[in-house]
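With one protein chain held back, the other chains of the complex are shown just where they sit.
Right after this comes subunit A.
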């Protein structure tokens, strides 16, 4: 019977300013000459950062299928609580790295107990 499989292509792109983070959709340009054996492209700019997408047509911020204004309107109609999440007060992505969010590095299965090392990326 027919089976369909995904194909993945890995490209090494030069990013000296560290603009992109894991999961971002990014625009890359092919370099005229290969920088190293592997690096063939360079990162131009981030199009859609992960979890913070702006609609390209309207320019408004979006959460999955709804605009943020719509959600805010609904909350206001119900009577927004004090503990609700506010987008304006939220800091940029990365303030919980190494504290609660360990997705910026690849995790591995612990294979040895090091006396000095805490091994925060070991599962």
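A few remarks follow.
The rule is short, and it goes like this: contacts are C-beta pairs under 8 Å (C-beta built on N, C-alpha and C of every residue); 3 or more make two chains touch, one makes a residue touch a chain; residues count from 1.
By our rule, contacts and distances are computed from a predicted model.
Entry comment: the absent subunit's protein name, as recorded by UniProt, is "Small ribosomal subunit protein uS15m", drawn from "TMM80 protein", "Small ribosomal subunit protein uS15m", "Vacuolar protein sorting-associated protein 33B isoform X1" or "Glycosylphosphatidylinositol anchor attachment 1 protein". Panel shows subunit A; residues 23, 49-52, 63-64, 75, 78-81, 83-85, 87, 90-91, 93, 95-96, 99-103, 106-113, 121, 123 of it touch the chain omitted from the view.
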